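Pasting a structure below so you can have a look.
Of the protein chains in this complex, one is absent; all others appear in place.
Presenting chain A:
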């Protein structure tokens, strides 16, 4: 059990969920997340990224990861060793879902399994399993 590195609370900042539109079609919603650490990381260090919304797991194929103005599939994250995630920056998880989320509160849970890239000197990297659950509000902004 790891007693230090207590940063999981950072994963989900208190920011509204925003419905996403393409023209007059609402195709999904975006949730903001931060990297749960005292320093930034390379996106390739994310070994797993899972999302539950109101108790329901979201399939990977319905998720996009948006950072540094670029959009990635979750299956691409492991390749992104040149994509740095600055510790104060938020990434967006965009979930594809017809009509987005209803206005009001939703229970959001994010799990990120992530490798600490400087810890491999004893043969194995420290891999942290960070989970954070919060009730966040969806606002029907046009975006």
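To be clear about the criterion, contacts are C-beta pairs under 8 Å (C-beta built on N, C-alpha and C of every residue); 3 or more make two chains touch, one makes a residue touch a chain; residues count from 1.
The rule is short, and it goes like this: contacts and distances are computed from a predicted model.
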Protein name as given in UniProt for the chain not displayed, "RNA polymerase sigma factor, sigma-70 family", "Amino acid ABC transporter ATP-binding protein", "SDR family oxidoreductase" or "Xylose isomerase-like TIM barrel protein":
"Xylose isomerase-like TIM barrel protein"
Extract the touching residues of chain A with respect to the undisplayed chain.
1, 3-7, 9-10, 38-40, 42, 44-45, 47, 78-79, 81, 84, 86-88, 115-121, 125
